[in-house]
Each structure stands twice: as C-alpha cells, then as structure tokens.
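In this view, the complex is presented without one of its protein chains, the others remaining in place.
Presenting chain A:
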Amino acid sequence: MQPAGDRALLIDTSDLNAVLALTDHLSAALSAGELAGVEDLVPAARTVLVRLAADADLDATADALRDLVGVVGAGTARGDGAPSDALVIPVRYDGPDLDDVAELTGLGRDGVIRAHTGTPWRAAFVGFAPGFAYLAGGDPALAVPRRAEPRTSLPAGSVALAGEFSAVYPRESPGGWQLIGTTDLGMWDVTVEPPATIQPGRWVRFVDVADGGSR
C-alpha cells in the first residue's frame, strides 16, 4: 500500500481475485462504519484505490487499512461458486465481430455462444464510462485481443469481449472491444439508485435469446 497524494491510498494486489476479495472486505467494513474518513473505493484490475474525505488522517487510515488488508490475505472472494442471485442478461448473438471471434478462438459461432453463456461472470470493477463493468471469470477460451481499429460509435447494449473480460456498453459510445451480441436490458439509468445495473462484485449470467433463454 502506498499513498497517492495526501487524500488517497493505493493498495496493490496479486490479481483480479485478490481485488474482488479485498473490495468485498473493505466495502463490508465501510458499511459497518469501521473505516472513518474513507470516501469511496475504486477497484481496478490489480489495485484498489481508497479515496479519503477532506478531514481524514492519511496515516491513521493507512494503519486501519493495513489491519484489514492483513485479514484478507490470499482469501477468495465471498460468494465464490454460489452465484444464486446472478443477474440474467438475455443476448441476441448478432454482433458484427462474432465471426472474427469465432475464428480467433477456433470455437466457431456456436462454440463462442456456448462458452459465453456456459459459465457465470463476475463484475470486477467499473471504468471507461459510467456503468461499464469489467466482467471477469468467464471461459478462458474466449480471450481475444481488442479490435485493431476502435469504432467511433457503437450502440448501447452491445455485448463485447476483450482480453479476459466481457462487458455490456451502457450507452452509445466509442469502443474497441469485439462485439458479439446485443441486449435490451438497460445497464444505466440515472433516475434509479444505484444507476449502474452491474456493480462491482455482482454475478452475471448471459443467456441466448435464440435459445429461448432456457440455459
């Protein structure tokens, strides 16, 4: 853990699973009022940034965090293997990059759809845009590079792959991920609380609309 200026602390972890475990743990501590002075948490791929309120004591907060981080250790994320409350996202697998992904992975179109719907995903962190959740823990066979040329505009609800992640674009935006499908499920609504449908830690399961959503 190291300071990022005088109002934030950056905690390095070993991998995405450790980020999930740490975020779970710190969120629970925050909800229980155990981390006075902490304003919010920004989990990412390998790190958690802890942002402090203006009147917080950096050193005291760092000490409190060190104790909590020590407890987490190499533990696994809470809820692992039991995504009973997974968010179901119905997908039309009609994305313009589906054929490219089928070829890149060697899985074929049906194989890509089977792999994408076959295992649950978990939201590791949000970034890039409001409500854009990086979903991890899916079938490793789906790992593909980003497109060489990002699109300047793609529609809201685009279901995409890049690296070890899958995501749903919450709003129309530019983007460089491989588009494999589309969902009508809203990912972002500022009039509801919370506005992002997928929050860090949330389990997600994709289902194929063409399959009657029976998976």
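Here, a residue touches a chain if its C-beta (ideal position, glycine included) is under 8 Å from a C-beta of that chain, and two chains touch if they have at least 3 such contacts; residues count from 1.
Criterion: contacts and distances are computed from a predicted model.
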In UniProt, the chain not displayed here, chosen among "Biotin-dependent carboxyltransferase family protein", "FAD-binding oxidoreductase", "Protein arginine kinase" or "Aspartate carbamoyltransferase", goes by "Biotin-dependent carboxyltransferase family protein"
Check the options A:43, A:95 or A:181 and report the residue that touches the missing chain. A:43
Interface residues of chain A toward the undisplayed chain are 2-8, 10, 39-49, 51, 54, 125-133, 190, 194-196, 199-200
